[in-house]
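Heads up, one of the protein chains got dropped from this complex, but the rest are sitting where they should.
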Amino acid sequence: MSVSAPPTARRPVLMSARIWFALLIFAGFAALPLIAVVTDDPFLLLIGTRILAYAIAAMALDLILGYGAMVSFGHAAYLGFGAYAVAILNSYGVTDLTLHITFAVAISALFATITGAISLRTRGVYFIMITLAFGQMAYFFFVSLSAYGGDDGTPLATRSTLFGSAALEDDRVMFYVALALLIALFIVATRIVGSRFGRVLIGTRENPVRMEAIGLSPFRYQLTAFVISGCMTSVAGVILANQAEFVSPAFMSWHRSGELIVMVVLGGIGNLTGAIGGAVVALLLEDWLAVLTEHWRLLFGVFLILMVLYSPHGITGALERFTRGRK
Amino acid sequence: MTNLFILQLLNGAQLGILLFLIAAGLTLVFGIMDVINLAHGVLYMIGAYLIATFAALTGSFWAGLLLMLPAALVVGLVIERLVIRPLYARSHLDQVLATFGLVMIVNEGVKILWGASPLSVPMPELLSGSIPLIGPLQYPVYRLAIIAAGLGIAAGLYVLVNHTRVGMLLRAGATNREMVSALGVDIGKLFSLVFALGALLACFAGAIVAPILSVDTGMGESVLILTFVVVVIGGIGSIRGAFMGALLVAIVDTLGRTFGPILLRYVMEPSAAGQTGRMLAPMLVYILMAAILFARPQGLFGQRTT
């Protein structure tokens, strides 16, 4: 690398490579309905919508895990808040998507602020275990919420409505709305990462003591990022509930939280595009392994361990190593 | 009412003892090796499956228990060698991912080996039946035996940790890892030992609880999270903290489930009280954890400030 490079020469090139890659993924998604028509496979759209939802969740998690070094093991809780926001408001006759999202974001902000403020008093393994425990607390809350089916969950009478129309009942519209949300949130997340706030967040990941020494206490910034991430994840929950037309505590089990982390790491952490790619790859891999054998979890587990032991930086890391090796 | 209270208190103590057996190993692994092991819960499950198999083979609970112990030790050592050891120098994130993978493998592996339907382990003849406590109050002998066995092991661990050379190293390791390596101790061996001991304790807990629970693949999961709560409350690396934390968590959980709805009836109407109680009870231990952490982020007996 050239030593006398001008101040901002290197990173933007890398940034735009990532953005190009993201655009490529988005374009691929946008073409999916067409492929569904050609292959006459209506399930493709439902699978696609599910992937989009997880892509949002993984990206949101990457915002704190990758950029803030906060390994939250309770992020599935926010998927649940999003999903139950739809179910609960629907049962009161409120079906508007924007209201669903608003409600989901509001509960998530409240939960994230309280649990985040407590979790962030600690670090390392404590933080991981405490976020896991709080996630589990939310899980048990919905398990015992018998009005909404308890452990079994409850089907949705209808999907959310979009400005008074039932357009989301069409899987294709549902899919494109999910895609639009992903793109919008990707833009938001990208801007956050490149903002003043983002710089403080990344600085805190790199060296919290140094941040204190220039006058920035990490706590408020970490907590803010934690809340933003939780709120974004809940949007994914709203989509998932609509995709499945069903909500249950299974959305928020700790396995789901683990899977979100897997997606982020699979794509390479601290790199929003990677999280999206990681979600796509992880879910497709799951589906593919599930076709091979009913014991696909065993293979997935083996894959995970091998990935950690042999490719510490995920797909992006493997790709980088590969391209560097060729030079 | 008093009888119910005593009964639930004993149930709580019995659950607490089990949690302690699992948490003791976990807290040492966290504290000394700084490794987060999500697969600790599946060790508990493996213990139950092992005794189910050996007891069925030999026709005796005791022979099964005796065979289970060396098998559990082997399982612990193999897992340590294959998965945990390469993770010592890795980030917590890597440890989370790899042990999460291990959970998936073991859960699925158990399903392949033993099938998805629950197994049961017969109660040993010697410990079946109930004995009278106070007045009309009866309590199963086996549960009392669990409490006794757990207390015995707790005492043994206390002696091991506080009055032996290995224990001295363990305590030193929990407070200051660098110091132990500076003492010229083979860290690798110490780590294997700690992990194997933890695995053994978790498997033992799974084995002794098997006669009173159905042995199934989900059993490690719920216990894992509760154990995390215990470790966090007690303070990472502290056996004493694990003991107090386990009893506290188990008793709060057990009493909360029984008496929460009853107490709530004083402030709201019965049906609402029942419903709210059932909703709040499972959350109680987490609220307890939050409250303790708020006051003491390092846990009740934790030493390190991180």
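For the reader, a short list of remarks on this structure follows.
We call the chains A and B, going by the order they appear; numbering starts again at 1 in every chain.
By definition in this document, contacts are C-beta pairs under 8 Å (C-beta built on N, C-alpha and C of every residue); 3 or more make two chains touch, one makes a residue touch a chain.
Here, contacts and distances are computed from a predicted model.
For the chain that does not appear here, its UniProt entry gives the protein name "Amino acid/amide ABC transporter ATP-binding protein 1, HAAT family", which is one of "Cytochrome bc1 complex cytochrome c subunit", "Gluconate 2-dehydrogenase gamma chain", "Peptidoglycan-associated lipoprotein" or "Amino acid/amide ABC transporter ATP-binding protein 1, HAAT family".
In the whole complex the chain that is left out makes contact with A. Shown as candidates are A:16, A:102, A:158 or A:195; the residue that touches the absent chain is A:195.
Within the complete assembly, residues 1, 3-12, 191-192, 194-200, 202-203, 206-207, 209-217, 221, 224 of chain A touch the chain that is not shown.
Criterion: only the chains that are shown with their structure count from here on.
By the touch criterion stated above, chain A contacts chain B in their complex at residues 65, 71, 73, 115, 118, 121-126, 128-130, 132-134, 136-137, 140-141, 143-146, 254, 258, 261-262, 265, 269, 295, 297-298, 300-305, 307-309, 312. By the touch criterion given at the top, residues 30, 34, 36, 38, 83, 86-87, 90, 92-94, 96-98, 100-105, 107-109, 111-112, 221, 225, 228-229, 231-232, 236, 275, 278-279, 281-283, 286-287, 289-290, 293-294, 297-298, 306 of chain B touch chain A in their complex.
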